[in-house]
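Reviewing the structure listed below.
What you see is the complex with one protein chain gone and the rest in place.
When the chains are written out, they are named A, B and C in that same order, and each has its own residue count from 1.
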Amino acid sequence: MRTKLHQVGRRLLQALPSVFGVVVISFALTRALPGDPAIYFAGAMADKESIEQVRIALGLDRSWLEQFFIYVGNLFKGDMGLSLSTGQPVLQELLTRLPASLELTFIGLGLAVLLAVPLGILAATHPGSWIDHVCRVLVTAGVSLPTFFTGLFLIYIFYYLLGWAPSPLGRLDILYLSPPTVTGFYTIDSLLARDGETFISSLKQLILPAFTLGLFALAPIARMTRGGMLGALSSDYVRTARANGLARATVLLTYAFRNAALPLLTTLGMVFSFLLGANVLVEKVFSWPGIGSFAIEALVASDYAAVQGFVLTMALLFVVVNLTIDVILTLTDPRVGLDD
Amino acid sequence: MDKTPFLNVDELSVEFRTRNGIVQALEKVSLHVEKGEVLGVVGESGSGKSVTAYTAIGLLDAAGEASHGTVTFDGMPLTDAREADLRDLRGREISMIFQNPRAALNPIRPVGKQIEDVLLRHVQATRQTARDKAVAMLKKVKIVEPEQRYWSYPFELSGGMCQRVMIAIALACDPRLLIADEPTTGLDVTTQKATMDLIRELTREQNMSVVLITHDLGMAAAYCDRLVVMQKGRVVESAPVNDLFAAPQHPYTKKLIAASPGPNSTLEELTAVPDEMETANMAQPNVAPLPKRPKTAEPEKLLEVIDLVKEFPIKSDNVSLLPWRNNGQEEQAFRAVDGISFSMMRGESLGLVGESGCGKSTTSNIITRLMDPTSGDVIFDHRNITTHSAAKFARLPERMKIQMVFQDPTESLNPRYSARQSIAQPLRHLKGLRNRKEIATKVDALAELVGLPGNLLDRFPHQLSGGQKARVGIARSIAVDPLLLVLDEPTSALDVSVQAVVLQLLDQLKRDLGMSYIFVSHDLNVVRLLCERVIVMNRGKIIETGTADEVLNNPEEAYTKTLVEAIPHFEPRTEIERQVSAL
Amino acid sequence: MTRFLKHFRYVMGENPVTVFAFSLFTVILFMGIFGHWIAPYDPLATNTAMTLKPPSWSHPFGTDHLGRDVFSRVIVATRLDLGIAVSAVALSFLIGSALGCSAGFWGGWPDRIIGRFSDTIMAFPLFVLAMGIVAAMGNSVENIIYATAIINLPFYIRVSRTEASVRRNAGYVNAARLSGCTDGRILATQVFPNILPPMMIQISLNMGWAILNAAGLSFIGLGVRPPDAEWGIMVAEGATYIVSGEWWLALFPGAALMTAVFCFNLLGDGLRDLVDPLRRT
Partner (left out) sequence: MRRRDFLKTAGAVTGASVLPFLKFLPAEAAGRSDTLVVVAGQGINSLDLHRKGTNRPSYQVTVNIYDRLVRFGVTELKDGSLSYDSTKIEPEVAESWTTSKDGKSLTFKISPKAKFWDGSPVTAHDVKWSFDRAVSLGGFPAVQMKAGSMTKPEQFVVVDDMTFRIDLPKPSKLTLPDLAVPIPFIINSKVAKAKATEKDPWATEYLHKNPAGSGAYKIARWDPGQQFVYERNEDWALGTKPGVKRVIVREVPSASTRRALTERGDADLYMNVPAKDAKEFKEGGKIKVSGAPIDNCLHVLGLNLKHKPFDNKKVRQAIAFALPYKEIVEAAAYGRGKPMYGAKEMTPSTIKWPQPFPYDTDFDKAKALLTEAGFGKGFETTLSYNLGLADWQEPTALLIQEALGKIGIKVTLDKIPGANWRTAALVKKSLPMHLENFGGWLNYPDYYFFWAYKYGHLFNSSNYKNPEVEKLVDETLHMSVEDPLYAANVMKMISIAFEDVPRIPLYQPYLDSAMQKSVEGYASWFHRQLDCRTISKA
């Protein structure tokens, strides 16, 4: 266990250079964005003088290098700066918005897993058959549409035409107020507050965006499940299990799927990070108050502090997700830690 | 006992659907096993031994189908049985153990649990007793500290231990029939023997019937009562073991017996019976179109290895969290080659023998300069070739003089290169030939030299048989007339009959071209055929050196002795006598 | 060549989905090459008398808000989309596999640096990185291609790195060393061609992804410049018309886009089988 702890620690250290890289690149990238933040910040009709005042106030008159060190210094103090477009500290924005994105992504990923894993197993148990082909075509169709298009179409059909879905207005219907914040996940918070109505409402709001997002994750998960299961099913140990007359379910689940699940877990980590990034468009379509929609607006508005903060948060999340996956892997796979 | 045999396979035919249409894997195969009998099924790869076993217990994969014939077990028909019934039968009545035991165990499940799975499935134990029973089984297969090993994962156990676990799983429910499919392939010779002895001991105890599937005639001879010889999906001969060896009836059996090298056989004997399959489309490797190298009058030192050491760093988990500190003083290293020295003469053949992990392959890789030694020198043809790094060596003229034949002919050929391209590669890069015609002529000549029919030259590796691939590999290695050819287990992936032909080819080439060989192998019997002198290695050190016959017949060191003894021989009579005396 | 054709026929025969994908690809390719001649109208010509007309015989896909013929625009857009997908993927494939192969083959510090580099890119939210790059460099087709190529890089680096490190000590690589090949040559002739089959899957996935990416960029206004016809921007613009009932504006380009992405994604297995020598008879 000690060595496993060490491994986790080492992974953390290994992630540091990438996080630093992200800080540098995002800094450089946001400086390269067109538009002068001072002009934007000074507001409409500001004259030259007030623009200069703003420039100095924001520290934009200093050299890039100086700005960078100030930025990094502030980061260590937990200060990500102020978002120009929303007027809130970036950190606070991200903290309120992150749970929204995470909740959406989790549910989307959960939906995808629920659908894709059985499909993948089904395909793997009938390789080359029409079932296999149908599964492949189905999940591929899922990734073939731009998410915003799927989202808008779903809204059009299920909200506008049929009226089944609630209005696509973010996390709760207009009439509900957010439950007292504990985790920031409305579904969990409303349950904690024993507020069934809000829970149902927040769940209803989640369905369409989560489905839109999940569609996108079907293909990689199903593909990975299928591949892993095919490998496991043709492996020697499954043959052993079958030769020993173990029940079909035991062979399929305890022997084959558990082994196939390990690489799948890594894929899930990747897919999660990917979805977290990809849901920017879904958030925009569904007026979801997550960090993705925040980032889009920030980027279009050249709101550099917000963009940097967002990118950094995502990078940290990426590291955390991968680390979590690593930890789960080390806990479930006895072999991990021997090689590498 | 009733009249129908215990396990009866009657005119069984199996077909596989493949991309090239339907392939007949078994053609009316009939065999039977009596109670308490050990039946050996021998044959080379592709002969249908395993397919027979798989079909019998219903493990055939989806592409295969039993098209004809029946299999009955204790009177119960298996070919038409429902999958559910078969499932009840497997592990309970009929068990199977496989080759490559480490892969055959679930890598992420403690071995004890895997034994329990079987026990619980066949209601041989309750949840409460399963653990104890599993531990008892581990004990039974002579695993030390069974309580601790119960929680071990396959990767934590050695190959031999894994095979013991496999045996424990297979025998957990006291089945009446055990099918062992090449149970010792991939294990070291000494482990092989221990494993087989264990199987024999346990099955005899229960008076179990055993089907031993093997390609190794020696092993079959040592452990079986009766043998069935299979070839291309057909049973060609079936006889009690001593009859079979004393008077083989079928030509294929004769060829097999002849091709299996024994302690006293000679190269000529190995191929005494011609192989119709290989010869059918293969030219005889008799012409020698290359000019013979004039033999130097006095023997001259070709290679001298001085105090060679190769260390590999061990990746320990105990490194400090700070990356710049983990390369501190206490870095651990594993010495794969631990200060060995030897020399060889021009024209000599030297055998390098040892079990896996003894450092023989590392040594040969250093000599061929594919790897840099940690310390020590290799003097080749009066020049120290270790002064250049492996990466730079490719461009030195010495590169041409040391060539190598690899262990796995499949893996050593670029799957995207045709045979011709593979053989031409050294010609282009080492000899600098550019002219297409010239290269083509040269490649044709080489192919002829190694007995590879010209029409195969444009095929890709996966379209060639194992023997043909081996020939391509050899042709490639001799293309630039090397002085020294390092043969790294060149025949270990080949069937015996093919091995025999390849060995003979190598011998002929050596004589014709005057090359020197370093022959790396785990099989003393094979080494003996080709080499005058043998070096036995163990754990990176040289244990014993001497002429091949000396080492094989009169080993001095204890290790060499066990090594020699572990090789299954087939001298059926003496074997029977031994068994009788044992009883 | 005949051998390739035979192999091609075989691969097709193996998998009906692949046949479907390849026929679709042929159609798309045809449109990409001859689209400008097939299109019944000038894709850029506006006609304010004919705005937002639903599909009819004269305009099978209807007209857009400026009276342009959607059918012609969808057809003509094929070339641009195909161009974006192919060039973005080609770029990242070439650079990524070169970097990844070297990293996997030699190991050591180049490996570490390349590894860190790809980790860093991976740690970015990729779509936002693409947005950032396009926003910073300006929204032109080239920049969309560069941005797409950059965010795809780490995938190629990863795949090729793993595959190359598996093969660095393969028998045939050692054999090539013995044949006097330098490392560079080995990398180019022995390692690289053999990692093509697994890369093919990646390529096909990324082709589709490149188009989706361009579409996403268009949706937030960072896509191809008007008036050029491009599916993504047409869907993005059309999407705002769905609610007002002008469904054809988004549906047809959306269907074209989906077909193309779908086709690229399905193409992967077939492509892999085509370049895999082991599948050759």
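We take it that a residue touches a chain if its C-beta (ideal position, glycine included) is under 8 Å from a C-beta of that chain, and two chains touch if they have at least 3 such contacts.
The structure presented is a predicted model; accordingly, all values stated were derived computationally and were not measured.
**Q** Given the contact rule set out at the top, which of the displayed chains would the hidden chain touch in the full complex?
**A** The chain that is not shown is in contact with A, C.
**Q** So one chain is hidden, and I want to know which residue out of A:L95, A:L114 or A:L253 touches that hidden chain in the complete assembly.
**A** Of the listed residues, the one touching the omitted chain is A:L95.
**Q** Hey, which of A:G142, A:G170 or A:G228 is the one touching the hidden chain?
**A** Of all options in A:G142, A:G170 or A:G228, contact with the hidden chain holds for A:G170.
**Q** So which bits of chain A touch the chain we can't see?
**A** Chain A touches the chain not shown through residues 33-37, 39-47, 49-51, 53-54, 57, 83-88, 91-93, 95-97, 99, 152, 155-156, 159-160, 163, 167-171, 174-178, 181-184, 284-287, 289, 293-294, 297, 300-303.
**Q** Which chain C residues would touch the chain omitted from the figure, given the whole complex?
**A** So the residues of chain C touching the missing chain come out as 44-46, 48, 51, 65-67, 135, 139, 221-222, 225-227, 239-244.
Rule of thumb we're sticking to: only the chains that are shown with their structure count from here on.
**Q** Centre-to-centre on C-alpha atoms, which chain is most distant from chain B?
**A** A
**Q** Distance-wise, how many Å sit between the C-alpha centres of chain A and chain B, to the nearest whole number?
**A** 49
**Q** Could you work out how far the Cα centre of chain B sits from that of chain C, in whole Å?
**A** The answer is 46 Å.
**Q** Among all residues of chain A, which ones touch two or more of the remaining chains?
**A** Touching at least two other chains: none.
**Q** Quick one: which residues in chain C touch 2 or more of the other chains?
**A** Answer for chain C, listing residues that touch two or more other chains: there are none.
**Q** Which positions of chain A touch chain B when the two form their complex?
**A** It comes out as residues 3, 6-7, 9-10, 13, 234-237, 239-248, 250, 254-255, 258-259, 262, 332-335, 337-340.
**Q** Residue numbers of chain C touching chain A in their complex, please.
**A** Answer in residue numbers: 15-17, 116-117, 119-120, 122-129, 131-133, 135-138, 208, 212, 215-216, 219-222, 232, 235-236, 239, 242-243, 247, 250, 254, 257-259, 261-262, 265-266.
**Q** Chain C touches which residues of chain A in the complex?
**A** By the definition above, chain A touches chain C via 15, 17-19, 21-22, 25-26, 29-30, 32-34, 128, 133, 136-137, 140-141, 143-149, 152-153, 155-156, 160, 219, 273-274, 276-278, 280-281, 284, 292, 295-296, 299-300, 302, 307, 310-311, 314-315, 318-319.
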